[in-house]
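Only one protein chain is missing from this complex, and each of the others stays in its spot.
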Amino acid sequence: MDLILFVIFAVLAVACAVSLVVQKHPIGSALSLIGVMGSLAILYLLLGAEFIAAVQLIVYAGAIMVLFVFVIMLLNTGAETATGRSWPSRLLGIPLITIFLGLLAFILQRMAPSMGMVRFGAFNTGAKEIGRSLFTTYLLPFEVTSVLVLIAILGAIVLARKEID
Amino acid sequence: MNFFLISLLKTAIVAGAFMTTLAYLQWIERKVLAHIQLRLGPYRVGFNGLLQPLADVVKLATKEGFVPSHVNTFFYVLAPFLAVLFALISVCVIPFGPSVEIFGVRTDLGLADINIGVLFVLAISSVGVYGIALGGWASNNKYSLLGGLRSSAQMISYELPMAIALAAPLLLLNDLSLRTIVNEQAGFYLGFIPRWSVFQMPFPQIVSFLIFLVSAFAETNRVPFDLPEAENELVGGFHTEYSSLNFAAFFMAEYANMITVTCMATALFLGGWQPLWPSEFGSDFVPVILLLAGAAMLFYHGVFEPIQGRKWDRVSFPAFGAIFAGLALLFLIPVLKPILVPLFWFIAKTGILLFLFIWVRGTLPRFRYDQLMNFTWKFLFPVAIVNLLVTAFAVALQGQKN
Partner (left out) sequence: MPQLNAVPLSWYLILSAILFTLGVAGFLFRRNIITVFMSIELMLNAVNLSFVAFSHQLRQIDGQIFTFFVMVVAAAEAAVGLAIILTVFKNRQTLSIDEVDSLKN
């Protein structure tokens, strides 16, 4: 059961990620990314991270991506047009990426025997454990992140305010 | 295997009941609105228009499913599908009643009880915006696009006060599973005040209940927040270009969202299936009395005071009266009583909230868009945060005492 679910959603995630890269229109890419995020949320559930799965949907798919879709729809610039000025990235990029993926696969393969199996239910963490950890061990990072978010809000307001006046 | 079969059966029952409610909610809405506006509402198809939903479905299904040539076909077709999917999926975590024994099998009334039930509903409702936004964009029409933009901005803004309003009762109830939440609200203060989270000590959650309700109106795009489909500004809003079943799908999604949101409010704030007063004072007999009163009224009007010129009422009113009386008797059967009475309380509370939705639609005018945004960011959001802080302090102080 675990394996079937993993395969289904892993394939879905990879397909959506490929579609993100291939789609010409940004809204198609945005929807593919939402697909990736949704499948990842289910994989998180398989890994026993319930809270992270829910937050993945609420924050990533429900807030960040809505913002992306909103901006894409607001600007409504249409599909991407090739300018022909980016040939170096294509020329160098494809071999480099292949090498990069190959290296990652090689390292993972070398490490594989020492790694265990993932069983659903072997390690479940709910909101309680995360909350306790956030407010004890990781209290300082938590506070710092909240300040970061505040600064980001201010920055966004300042940047977007120019449009009005 | 047994578990599998029971789950399948429960899913079938809930899906059937949900779809029927969905169809009849629209009939009820039209009737109530009509009576608010001193009209009759639908009454031609079937007894008092009871077959109207069926007629509507047949009408919409037999219309041509027209796809305009200038739209982005894939997203155009995908959008209503997404809207319905996200509207229907969250019903599976809502508990309708306690765990009961039917034919020797013990089972929970409700489809699934997951540890993160509240978060699940929040997640699904936050993803729910894509149906409308995509539909508006794919229609390739400026009014639709404006509708879609408005809806995504509105839903993302009202999501905040709603989530914070939800957090306050969670502090009192200490769990994220909806079933545990309802069980935590069992019992009574001084023997008669229910321990629902709207009344629960140390800090009753009346404010957050109101905030949740207001945000729920905005999340479901209902009057007075139905800016995405404001017909006097945007023609038809995001569904201008939709016809036939695609159009029906958006409506279905709206009503399904309404039902889910009211179920959530009932489970989180109004104590789910917990009765209004203890059963020692006869709360188990409320459904019987209500149904018998309805039956008596139908009999009286059918036999002694029929409305002029409506001959069929002489037959149909007593017939429906008999059905009501039969339902009342069902509540007296000892085997069915522990199942039906909690269900009655859950449905009654949800029904009252749904009636509130319709009532507001018949009463309030629509907001202007800047008013809508000012209202959530400058009023609801700060109030929700203050409410959360006060609740947190109250809970912490009480914790110290114990």
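Think of it as A and B in the order they're written, each chain with its own count starting at 1.
In the analysis below, a residue touches a chain if its C-beta (ideal position, glycine included) is under 8 Å from a C-beta of that chain, and two chains touch if they have at least 3 such contacts.
Just so it is clear, the model here is predicted, and its values are computed rather than measured.
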- Message: As a test of the contact rule: which chains in view would the missing one touch?
- Response: A
- Message: Even though one chain is hidden, which residues of subunit A still touch it in the full complex?
- Response: 1-4, 6, 10, 13-14, 17-18, 20-21, 26, 29-30, 33, 36-37, 40, 43-44, 46-49, 51-52, 55-56, 59-60, 63-64, 67-68, 71-72, 74-75, 77, 80-83, 85-86, 89-90, 93, 97, 100-101, 104-105, 108-109, 111-112, 115-120, 122-123, 125, 129-130, 133-134, 138, 141, 145, 148-149, 151-153, 155-156, 159-160, 162-163
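By our rule, only the chains that are shown with their structure count from here on.
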- Sort out for me which residues of subunit A touch subunit B in the complex. 27, 31, 34, 38, 41, 50-51, 53-55, 57-58, 61-63, 66-67, 69-70, 73-74, 76, 126-127
- Item | In the complex with subunit A, residue positions of subunit B that touch it | 75, 114-116, 119-120, 122-124, 126-127, 129-130, 133-134, 136-137, 145, 148-149, 152-153, 155-156, 159, 163, 176
